[in-house]
Each structure stands twice: as structure tokens, then as C-alpha cells.
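One protein chain omitted, others in place.
Going in written order, the chains are labelled A, B and C, and every chain counts its residues from 1.
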Amino acid sequence: MSLTSLDATLWLAFVWLAIGGAGFLAPRNYFYIARVLFPLGALVGLLLAGVALDAVFHEPVSRVLPLGLPDLPFHARMDALSAFFLLLTGSVAAGISVFAGGYFRHGEQGTLPGLLCFYYHVFLASMALVLVADDAYFFMVAWESMALSSFFLVTTDHRHAEIRRAGYLYLLIAHVGAMAILMCFGALQGGTGSYQFDAMRAVQPGPVWGTVAFLLALFGFGAKAGLLPLHVWLPEAHPAAPSPVSALMSAVMLKTAVYGLLRVTFDLIGSPVWWWGVIALSIGLASALFGIVFAAVQTDMKRLLAYSSIENIGLIASGFGLTILFRGFSMGPLAALALTATLYHCINHAFFKSLLFLATGSVLHSTKERSLGKLGGLIHRMPWVAWLSLVGTLAIAGLPPLNGFVSEWLLLQAFLFTPGLPHAYLNMLVPVAAGLIALTAALSGYVMVKFYGVVFLGQPREAKLAEVQDAGLWKRAGLLWLAGGCVALGLFPLTVIGLIDEVTRPLTGFGIAGQSAASGWLYLVPISAERASYSPLLFLLVTSLLIAIAWLGVRLFYHGRMRRSAAWDCGFPYLDSRMQDTAQGFGQPVRQVFEQYFRVEQTVPSPFDPKPRYAETASDPLWHWLYLPFARGIMRATGLVTVLQRGRISVYLIYSFVTLLALLLFVR
Amino acid sequence: MGEMTFLLASPLVGAVVLALFGHRRYAAEVNVAFSALTLVAAAVLTEKVIEDGPAILLWEQFFVDSLNVFLVALTAFVAMTTSLFSRPYMRIEHAHGKVTDAGLRLYHSMYQMFSFTMLVVLTTNNLGIMWVALEAATLTTVLLIALYRTHASLEAAWKYFILCGVGIAQALFGTILVYFTSEKILGPGVGALLWTHLDAVKGQLEPTVMSLAFVFLMVGYGTKVGLVPLHNWLPDAHAEGPTPISAVLSGLLLNVALYALIRFKVITDGALLAASDGGIPFASRLMMGFGLLSVVVAACFLSRQKDIKRMFAYSSIEHMGLITFAFGMGGPVASFAGLLHMTLHSLTKSAIFFAVGHAAQKAGTQMMDEIRGLMQINPTVGWGLMLGTAAILGMPPFGVFASEFLILTTAIAQQPWAAPILLFALGVSFAAIFGKVQPMVFGETTAKRLPHPPALVPVFTHLSLVLMLGLYTPPYLADWYRQAARLIG
Amino acid sequence: MLHFLSLHAAELINLCASLILLIAFAMLAQRKILALINLFAAQGLMLCVSTVLVAFVSGQAHLYWSALLTLVLKVLLLPWILHRLIRKLNVKWDVETLFNVSTTMIVGIVLVILAFNLVQPVSQLAGAVTKSTLGIALASVLLAFLMMITRSKAVPQVVGFLAMENGLVLAATGATHGMPMVIEFGIALDVLVGVLILGVFFFQIRERFDSLDTRHLEKLKET
Partner (left out) sequence: MTSAAGLAAQFAELILAVLLAPMLTGWVNQCRAWLQNRSGPGVLQPYRMLLKLFRKEVVLAHNASPLFRIAPYVIFACLALSAAIVPTLSTDLPLNAAADAIALVGLLALARMFISLAGMDVGTAFGSLGARREMMVGFLAEPALLMVLFTASLISHSTSLATIVGTLAKNEFVIYPSLAFAGVAFTMVSLAENARIPVDNPATHLELTMIHEAMVLEYSGRHLAMIEWAASLKLFVYSCMGLALFVPFGIAEGGDSAGILLALPVLAAKLAVGGALLALIETLSAKMRIFRAPEFLGIAFLVAVLAMLVRVLLES
């Protein structure tokens, strides 16, 4: 009896739970929790990634656990799709956990470190279990445990009302989403009454039930992923949570939603209809654009990253929609291309977003400041964090030769094939959608310059920033691991695609790595060499060579003389840090261009104001158009119902009387 | 046989003893001891039924099968843990001067009496005695609800008495009608009211009379279950009585009333089967309607609550509605789920009331706006409330999710129209309850220390059982539920 | 005499039943508490008589016991308790303002028709002697219900509750020749205990609210 990868995964998840439980042994001992348990958790993550890496290349294995409902015990299954996402989970979690070992050094206010350790590892374990669950019940249990544990993590510092509010909003939307997912499974069981995924795979749902299931899945998983219009929790919850948790949520938890979408659409439903793709694509594009435009006007660095997560999830959803489109028209290889781009972006986003969240965590930890308007110049005081987050910044902006570029490149390549769609309108409109992707990518560059420039460059905006310390060794190690991941994923796309191939082949019947491998190990060739190719390694090599030559050349032919002096600034002598652009100022052009999409509230001082103050908030219009009216509607409806209970006993007796009479007449 | 006598005798003797010594310092311990004795008897009885199967005892007036023995075990268990909780709780109330010595005597005595009446309802084979005992259960609790003698508690008790009394009078009419038809087949006398006999001849009972009778029973016992629109006594009674009583009302009495309804449903279904046209049986349709209405209306009320106990009372209405709906759907899975949900709701809701009781004592008020930051001053109370709330809202891995999962998935398969309504209502109540509990548990505190240490063992015992049932149902328990579900059909 | 009884038992039973119904109507319209209690006692008496008649006709010995129980409880004990109560509570001469008596009466008549209609298929199954009593019983239950709805004072509400109980006993004796004795005793005990508890309650309510008007009991409600 050999240990299968599935068993190993389940055991590792269990070890995570055990580590969480071990936190209760000495709940106040920071050293024990941060320096022993968290690194252990990281090790488990690493092992999990190893197991998953192996499992990607193997046949699916499944087993039944002696837990769960009497007639529906927990079924677990490991196939390439699960393994891929487990790989993502394990590898990212390893970095985040190492970082957390340094982050929770002083402990978060409001919650015991032991408790925090418990939530954290339960969160990790439940994410791993979501990925291997093979029946609706197990899936839902893991899914909701994930929501609950992350809710507690978000509300770690629950003494602030806005954090509590964020946690509430988060859990509420997660719960509503979970209900939709539950209904989706209900629609999928197709009257068999069996809630095992195997049974759902075997049943071919009719077009109506299939559509219902897909839309419910899109709603449910979209709520977790933060797709429009269910994104509102994301920019609230991410800033509220401690940074390693934001990182974990953004990097891994959002991906479990993507996993769920892929699982339901391509595995359980099995035969998607093309127009589902149009829906997913539209929502994805809307989310992407919305997310990045809002990211541009944020003044809180974690909110900014949260909106950027919405953008990235939007891109992933676009890729997903494109995959359905191709799949629906039986264009297998192109579906594989789009799916590869989607999955690639998933893992990329996991790495660079967690890197950046952890970087903000370091900054927050050192400066106690989250607002962009009070940071600046940290590259001098925190060089490690600054340089490592530069990698993340460049990656998330989709710049070569880092990883973000590869997946966006693949996605755009996939878009360029859409004129071949056998549908009159789609083949015209979808290629144009590529323009929106391009706009989003360019805007993300804008946002990232703002983020990096305001936080790390320029002069410190507050005096206290002069004393901040750089991140400690544990944090550096975590950041280094993730930054290394960004670089490696960017430089060796062929290896990654080889992995992803194992996933796309069962789901779409095709893979793109074979084609690529035929063109040599150096080049990424998704379809054919004439069509497009990209070699990040060569790219990096030549760029570095050119930099080296330029530098050496200058040194060789001229000199290296240098003199430090005050900044010139066009000769203006009274330069101070307040003259730099603020975060608001930097976002102003975007705000102006997209003005009608924001709800902007400005207070502009009069020209004669002795102490002029300028305030501006750009809030989410969807909140005002959708959520508030909905909540008001519910309250109004419930208000009507309360009329039923006014305290008079005669009236209550009338209710009983009338009910009795009505039923008696009914039974006649 | 012996166990049965013991099971009923223990609380009865307890009631008498405590009627005499209920005000003494050790009364609470005596109360616990009698509850523990009852629990032991229930355990032995359960053990016996599991081994030997159903049994008819004591001149056929009592019988146990897997359906009621599980409720007996649950009732004895929750009554026991509640007595544990009530020990410090009532002491604190006494110390705060809310209860007099006489009040304590009444409380302890009636507590045992209440256990007794519920156990009689559950174990009796005689549908008439069932009615008598259920009415007696109302009578024993009505004084407890008025224990504090405040305006509000008197009002609540009055409403409780009148509404339940009137309601249960309808149930008597229904019982008379059942007797009216069964007497024709079984002959006059006690035999015609024995459930086992009725069950044997249910196919021959006159369908017209049975459906008429079921309407009366539905309205009658439904009032006690707290089904909308017959529920109006419930939130008042839960909110104004002492918290241990709220816990047993919510956790046990509602179950017991529902149990009575189920027994009649089995017979009615049997009687109407011959005449039915193959559609949904009449009784099932009625129960589904009431269940659905209760869930929806309770969800609406939930979102407007200010009093914490009142809110959880509405939550009980909601869950009772859900269980009624499940039994209404029928079939092995739904009935199984209904029974499981009964168990879990009982355990969870009583645990919540335990936590709520201490929370309210700490804050000195039941108004949710004034209870803040429980986590800070007494983390265990805060956690009890938080986890209990998470459990009752159907968050996995707690067991309530398991039963809700089964009920909802069956609803999707069998009554697809109802599933979205149920889910929407559950969503609204989630938003309502969680939104109110969270600020109470988290944040800066307003609470103060209590004169006696709170009893939180019951809370966490219940919650760990609920947690276990969410992840793992022991095989014997599952078999037991299955058998019981088969009895319900 | 006995001969006459056996010949005309059915008519007599129906007469008693009708009287019960009539008294129920009278209670519906009665404003005075004292009179209400007396009417209740009269209704109990009628019930007792009809039970004896049924016992005589059907030869069910336990019905005599049942009749005795009714006599002791409904005719003597409960009215006595109620009398004592209203004296102690000093509400003996209380007069209640009722909501439009004629409307209430019309509703009552509708209820009677409804009740007869409803039990008609069931009555077919009943023995010849008690054919119409079931309808009357249901009608008096519903009328008592209606009375409870229209009253706002506590004591009349309780009297209504007890009148409802009378209707149920009528149903039991009329339609089924009485429930088994165990049950009858149980029901009687419940009613007695209930009234005692209510008695305690009246005092408590009076003590708190200075009134027995249930319109003071409207604080607990949803807003």
C-alpha cells in the first residue's frame, strides 16, 4: 500500500490543522508560534507543492474518507486541475508563512497569537481541501470553513468598527455566494440525488439546467473571486486583514474560486455552451477595467492592491470566458491556449500579488502607516523590501521579462484568434475586447508606478519615516521566495506550460506545450513559430548585455565622477516633501478621464481660506446603485411584515382563528 | 420497563423534592442531580432500544421506538446541561435580586416538572395523554416565564398561556376527531387512542375525518411548535423568561410539539394514502406550506430585532419551519435531515441561549445595541456566542450545515420552486443575525464581571457535539436516524 | 320517565346541545362579568345533563363519571373560583365595552353555518343519537374563540377559554361517547390547574398594571 499523492495531500492538510491546534499549547508565546509553528507551516506548504508537482503528471486518484454524512462520506480526488492549484497554494503559502513568521513577531492587536495561528492554518488546510474535494458536501464544508476562518483572520483587529464592518460584508457575500454554489450543485445532480462529483460528471445536464448551473456557479464563485458586481467586499476586507492574510486571500483564496469555476464548467457540466463565454468575458472585462480604474484613485496602499486584485481576477475571468467561447465552438487547441493563459495568470497573480501584499505588510509594520499620503522615500530605509517589491511591481504591470507579461501575452494571443469564431457578431466584437485588455494592462502600469513611486521613492512625507527599519530576515526570506517565483515563472514559461498542459488536456482535449517544445526550449510558441514566439530568457540576456555594455562603455570611455548636491528642481530653493505628488494627485488624470464612472465627492476650499483643506473621495457607484437600494428594499419589506405583530392579543387570536377557518375550508 | 419507570419517576420525584427544598442553597445541585439521574435512565433506555428494538411498556400506555427514544435521549441530555447552566445563572439572578427564594423554589420544581411532562409526551403511546402532558408542559412553564414579575414577563406569560391554551384546545378537538374515527375500528376505550394500534390500522381510518382532524392538530400543535402565523407567543415568551427556560423552550419544547405533530402526520398520511391521487399527501402539503411561511416570515422579523433573546427566538421559528418543511417533503433523506436538524438545532440553540444568558447578565441588558465586546472581558462567553451563531447560521463544519445541506438539496431535487425561497430567507437571516452578533462579540467592551463564574461547559459540550455531527456521524447514530426516518416515511 | 327518556333521548340531547349553543351566543353578547360566569356555569350544567343523557342512551358507565366530573368542575368548582376571584379582584361589576354586538352576532351565525357545513360529512358517520352534536360542538368552540377575540378584559377571556373547553367536552361526549376516563381526568386536571394559575396571574397582572385590561399588555411587539 503506497501513499498516493492524494493521501499525502490529505495528510499535509491534516498537519496544517494540527499545527493550528498546536497554537493553543502556548497561545501567548510569540517565539513558539512565530518561529516554530509558522515555519513548520511553510515547510508543509513546500511539501504540498512538491506532492502536487508530482501529482500533475499522474493519473487521477480518488478515495473515500471515513468522515462526512452517513450517506455521503467525504470523497476526495486528485487530478491535474486540483494538483495545479495545490501547487499554487503550497508554493505561495510557503513564502507567506515564512514571512508571517517574522510578521507576527509582535502579534496583532486584539487577537491572541495562538488563535491567529489556528485560524491561519485552518484557512490553509481548508483551501487545500477545497481543491481535493470530490463531492458537494465535502466541497461546501471546506469552502465555508475557508470563508469562516478567513473571516476571523480579517477581523483580527476587531476593535475597529470599520474592520468589523469589512469582515461582516465579506462573510455575508461569501455566504450568499456559497448558497449559489449549493444551488449550482443541486442543479448539477440532475435528479439523481447523488452529490458526488463523479455522479455529476456522468450526468449530462440538459441545456436549461446546465445554464442554470453555470450561472449559479458564476455568481457563487464570482462572489468569492470578487467579480463585478460582487466585488465590494474585496477592497474592504483586504486592507482590514493582517498583510500575510491579505496576501493569502488575494493570492490563493481568489484562485480557489477560479478553480471552482473551472471545475464546474469544464469538468462537472462538461460541455459548455458558447454564449456562457460571452457572459464570463463581459463580466471579466468589466471587472478588469473597473478594478484598475479604481485602483488608480486609491489612497490606501492595500485598497489599491485589492482593486488590482479585482482587475486581475477580471483578466482571469476573461480568459475563462474566452476558453468557453472556443470550447463552445469546438476550437480545441485555441481553448487550450486561452485556458493556459488563464491558469498561467492565476499562478502569476498568486506570486506577485502576495509579494506586494507582503511588501505593504513590511511597510505597514515598520511605519504603522497604510495611507499612501504619509509614506515615501522608503527605498533608502528599507532597501530589501523596496527592491524586491520592484520585481513585483514590474511583474504586475505586465512587463517583460517577468511573469505577468507571459500570461497577458498568451491571453492577447488567444484574443487574436477570435476573428476566426464562426459567429457573425462575436468574431467582430471579441477582438475589439482585446483593446480593453490592452487598456487594462497599460493602466496597471500607471497604477503600479503610483504605488511604487509614492511608497518607496521621493522624499519621506512624514518625519517619522526617517527612523524606520528594514524587514527582518524571515520577512526577507518570504519576499525573496515570492520574488524568485515571479522571476522564475517569467523566465521559464515552457516549464510552466508543460505543467499546465496536463491540466488543459483533460479539460479541453488539447495542450500547447507540444507545439512549443517543437520550436526549441528557448522559445515560447503557443501555436506556430510564424505566428508568434517569445523568449524571456533571451530577452533578459540581451537586455542585461546591453545594460552592461552601456555601463562599461561609459565607464571605459569617460569617467565615473559624481557629486552629491541638493536637488536642482529648476532652481527652486524651498523644496520640501509636501511638494511631491500625493496619491490623489497622481491618480488625478485617471479620475478625470473616467470621471463619470466614479462617485466623486470633493470639498474645495475657497480662494480666501486661510487654512485651505482639500478633500476628495471617489466611492464605488455600484455600492450606491445596487447594494444600498437592495438593502433598503429588504428593510422596507421586513418593515411591512412587522405590522403583523403589534402586540395585541386579540389580533393574534384572529390569526389563529383565520388560519383554522381557512384550512378547514381548504380541506373541504 | 424499570428504566421507563425510572425515567419518568426521576423528574417527578425531583419536582416534589424541589417543591419543598427548592429555595435552599444546594437546590441547584439537587436539580442537576435529578436531571443527571434522568439522563442515566434515558441512556439505559436508549441502549436497550438500540439493542432490543421498539418496546411497548406499562400497560401499553408507553412505548419507545427509535423515533422517540432519540428525542428522549436528546431531551434528557439538554435538560441536564441546562440544569448545569442554570446553577450559576440563577444564582447570579438571585444575587442581582431578580428572583426571590420562593421564585427559586418554583423555578426548580417546575424545571423538573417540565422535564417530566416532556418525557411523558415523548414516551406515551396514548394520544390523549400526549395532549394532556403537552398542555401540562405549557402550564409548568407559564409561571416560569412570569418569574421575574416584570411588566414584560407578565405580558409574555399571559400571551403564552392564552395563545397556547387556545391553540392546544384545537389539538384536543383534533384528537377527539381521531378518536371518533378510530373508535369505529378499534372499538371504544383506551385502545382506540394508542398510537401503536392506530398505526396498525391507519389504512382503514376514515380519510375525511382524518384530514379534518389533522387541520385541527396542525393548528393546535403548530401553535406550540411556533409556526407562522401561530407563533406570536414565542418571541415574547423566549425573551422575557429566565434564560435556562428560553433554552429548554427553544431546544426541547418546540421539538416535543413537533414530535406530536409528526406522530399524527404518520397516521394521517396512512389514512389518506388510500384516497390520495398520487400527488403530495395533504398533511405533507400543509407542513411544507407552514414550514416555508415560517422560514420566510421569521427571516423578515430577524432583521428588525433589538433584543438578543427575541432574535434567537425568531431564529428558532425559522429552524422549526425548516424542520417542518423537511418532514413535509418526506422521504428517507428529508426525514433523516429533519431529525438531524431537530437534534442539532436543539443542541445549538440551547448553547446559544446559555451564552446569551451570561452575555446579557454581563451587560445588564438584553438590548443588543448595549452589549459590546464580549470577547474582551470574557472570551469564552464571546466565543460561545460567536461559534454558536456561526453554527446556527449553517456555517460548516458545524452540523447544522449538514442537515441544512440535506434539506436544501432534497428541496432542490423534489420541490425546486421552494429552494430559492428558502435560500433567500436563510440569506436574509444570516445577514440579520450575524450583523448583530458580530459587534456584540467583537470590539470594545461595556460588560462587567459577574458575581459567580459562568457555566460554559454546557456551551462547549453542545458545540463540540454539533461540530462532530457536521464532520462525522457515528454509524449507530446514523442507523438510528434512518430507522426513525423510516418510521416517519 | 325512563321510558320517556329512552324514547326521546336523541331529541333531548339535541335540545341540550342547542341550549349550549344558545348560551354560547348569550356569552358572546354578555357585557357583565358576573353574568358571564353564571352563563358559563349554566353551560356546564347543560353539558352535564347531555352527558348523562348520552350515558343513559349508550349505556356507557364511565360517562356518568364524566358527567359528575363536569358537574363538580364546570358547574361548581370553576364558577366558584371565578366568583371568588372577581370578588377579590374587585371586578365583580365590571362591564366591558364590546365591539358592535350585532356584527359579532352575524359573524357568530356565519360560524355556526360554517361549522355545520364542515362537520356534515363527518356527522354522517356518527351514531344516530349524536348526529348533530358534533356540529354544535364545533360551533360552540368557534363561538368561544370569537368571544376570546372580542374581549379585552382578562377574566372574560379566560371564561371564553373555558367555554371552548366545554365545547370540546361536548364534542367528546356527543360524537364519541366520551373519551377514555384517564384522558377526561387529565383534561379536567389541566383545566383546573390552568384556572388556578390564571388566578395567580390575575393578581400579578393587577398588581403590576392596576387593571385587568389586556390592552395594557401590548408592549411586546415588533417595531
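Please note the rule applied: a residue touches a chain if its C-beta (ideal position, glycine included) is under 8 Å from a C-beta of that chain, and two chains touch if they have at least 3 such contacts.
In this text the structure is predicted, and so the values were computed from the model without any measurement.
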- Query: Since one chain is left out of the picture, which of the remaining chains does it touch in the full complex?
  - Reply: A
- Selected residue (touches chain absent from view) among A:431, A:506 or A:639: A:431
- Hidden-chain contact residue, picked from the options A:589, A:612 or A:629: A:589
- Message: Just to verify: which one of A:162, A:467, A:581 or A:601 makes contact with the chain not shown?
- Response: A:581
- Message: Going by the contact rule already stated, which one of A:523, A:598 or A:652 would touch the omitted chain in the full complex?
- Response: A:523
- Query: Of the listed residues A:273, A:399, A:600 or A:644, which contacts the missing chain in the full complex?
  - Reply: A:399
- Item | Contact set of subunit A toward the excluded chain (per top definition) | 376-377, 379-380, 386, 390, 394, 397-400, 405, 409, 412-413, 416, 419, 427-428, 431-432, 434-435, 438-439, 441-443, 445-446, 448-450, 452-454, 457-459, 519-520, 523, 529-535, 538-539, 542-544, 546-547, 550-551, 554, 557-559, 561-570, 572, 575, 577, 579-581, 585-586, 588-590, 592-593
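The rule is short, and it goes like this: only the chains that are shown with their structure count from here on.
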- Query: Measuring from the mean C-alpha position of subunit A to the mean C-alpha position of subunit B, what distance in angstrom results?
  - Reply: 44
- Item | Junction residues of subunit A, two or more chains touched | 642, 644-645, 649, 653, 656, 660, 664
- Pull out every residue in subunit B that's touching 2 or more other chains. 158-159, 162, 166, 170, 212, 235, 301, 304
- Item | Interface residues, subunit C side, partner subunit B - complex | 60, 118-119, 121-122, 125-126, 134, 138, 141, 145, 148, 154, 157, 161, 164-165, 168, 171-172, 175-177, 179-180, 182-183, 186-187, 189-190, 193-194, 197-198, 200-201, 204-205, 208-209, 214, 217-220, 222-223
- Task: Under the touch definition given earlier, write down the residues of subunit B that touch subunit A in their complex.
- Result: 158-159, 162-163, 166-167, 170, 211-212, 215-216, 218-219, 223, 229-230, 232-233, 235, 282, 286, 297, 300-301, 303-304, 333, 373, 375, 390, 393, 395-397, 401-402, 405-406, 408-410, 412-413, 419-420, 423, 426-428, 430-431, 434-435, 438-439, 442-444, 470-473, 475, 478, 481-482
- Hey, which residues of subunit A end up touching subunit C in the complex? 642, 644-650, 653-654, 656-657, 660-661, 664-665, 668
